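Report on the following structure.
Of the protein chains in this complex, all but one are displayed in their positions.
Entry: chain A
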Amino acid sequence: MTTAPNAFSSYPDARGMFGEYGGRFVAETLMPNILALEKAYAAYRDKPEFTEPFEELSRDFIGRPSPLYFAERLTEEFGGAKIWFKRDELNHTGAHKINNCLGQVLLARLMGKTRIIAETGAGQHGVATATVAARFGIPCEVFMGAHDVERQSPNVFRMKLLGAKVHAVTSGRGTLKDAMNEALRDWVTNPDDTFYVIGTVAGPHPYPAMVRDFQSVIGREARAQMLGRIGRLPDAAVACIGGGSNAMGLFHPFLEDESVRLIGVEAAGKGVDTPDHAASLNGGKPGILHGNKTYLLQDDDGQIVEGHSISAGLDYPGIGPEHAFLHDVGRAEYRHATDAEALEMFQICSKLEGIIPALEPAHALARVRDLAKELGKDGVILMNMCGRGDKDVFSVAKALGVEL
């Protein structure tokens, strides 16, 4: 698809900027690596040696295309617009994460890299990376905050079963951002043989654009499926946002469709007016971290503040730079949902649709409810069900005071 030079979908520019966000803010040791990755991605992305295995394994290994599903009983419950789910929770490993891992690991192979590293918060990206690395027999090491290793022990065991080595990160405060710091430190130390598989649309250029490209299969499929099923585009496309990879994957193919509102839902934790949230756009300001300029949770001195959310997949103190751009120019709207709302939606969706959602998309569903009323019965909402909730049953039970 050719795009007009100023089209929303034409970003980033040659410097990796989405307007004033993005860029390549890394230590000099990594600059040559970043530039080499950019070159390799540009060289291989349309070549058959990349696209053929990518398409074959997307179909046979991940299970794409994922279905489009009419959420009839939730539509009835919310009493407004028709609600459709893009079912990316039905992917192999249970979330959208693997779309990106497959792309990056294939690229790593073509670049001759012999070792894969990744960071992970809740463990979903770690499991997806370990899964693809296992498929290709490439050694994989995953960095995970020590606190998360304890909270997410089933995912730690999964990664180990898949042959990955899991490093419990105790530096800093032992959280997702510290895991990312540690992965960057590993990459600085092993720049020649190692490929760093970043799990979201953040980090230095070309990661935000590359991860978006790999995830935009979500929006491309959903767009075609909507046209096929109901003969029109949705009025709104909704997705939850931590770093923002599932949302960017859903939004990107709709950027030039002016009639489609794009709505991202951040994690408000205990509320955006409390210190305990992870809403970088609604409660942060622009800054520089992990290789890119974007909205960050930070104090007046520029020190990074920890995010909080009941969903370990959303408690990152930053957000992808393309979201920062779409927010500033007004092409996408960014709302938020609290822990309590996510818990409520987690239960409602399970009961009414027979789908146990991950806590992450449960946040999106809270705003789908408002939007359904706002748009009325003629409206159509597309929501990305980006992950399944099996991983969350323990923390939800705990939050609800249920003993398992």
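Simple rule for what comes next: contacts are C-beta pairs under 8 Å (C-beta built on N, C-alpha and C of every residue); 3 or more make two chains touch, one makes a residue touch a chain; residues count from 1.
Convention: contacts and distances are computed from a predicted model.
Chosen from "Transcriptional regulator, PadR family", "Sodium-dependent bicarbonate transport family permease", "Tryptophan synthase alpha chain" or "Oxidoreductase", the protein name that UniProt gives for the omitted chain reads "Tryptophan synthase alpha chain". When the whole complex is considered, the residue among A:His277, A:His290 or A:Arg388 that touches the unshown chain is A:His290.
Contact with the undisplayed chain is limited, among A:Glu258, A:Asp301 or A:Glu403, to A:Asp301. Screening A:Ala7, A:Met31 or A:Leu227 for touch with the missing chain picks out A:Met31. Shown as candidates are A:Pro191, A:Gly271 or A:Gly379; the residue that touches the absent chain is A:Pro191. Considering the whole complex, the residue from A:Ser66, A:Asn155 or A:Asn181 that touches the absent chain is A:Asn181.
Along chain A, the points of touch with the absent chain fall at residues 15, 23-33, 171-172, 177-178, 181, 184-185, 188-191, 287-291, 293, 296, 298, 300-304.
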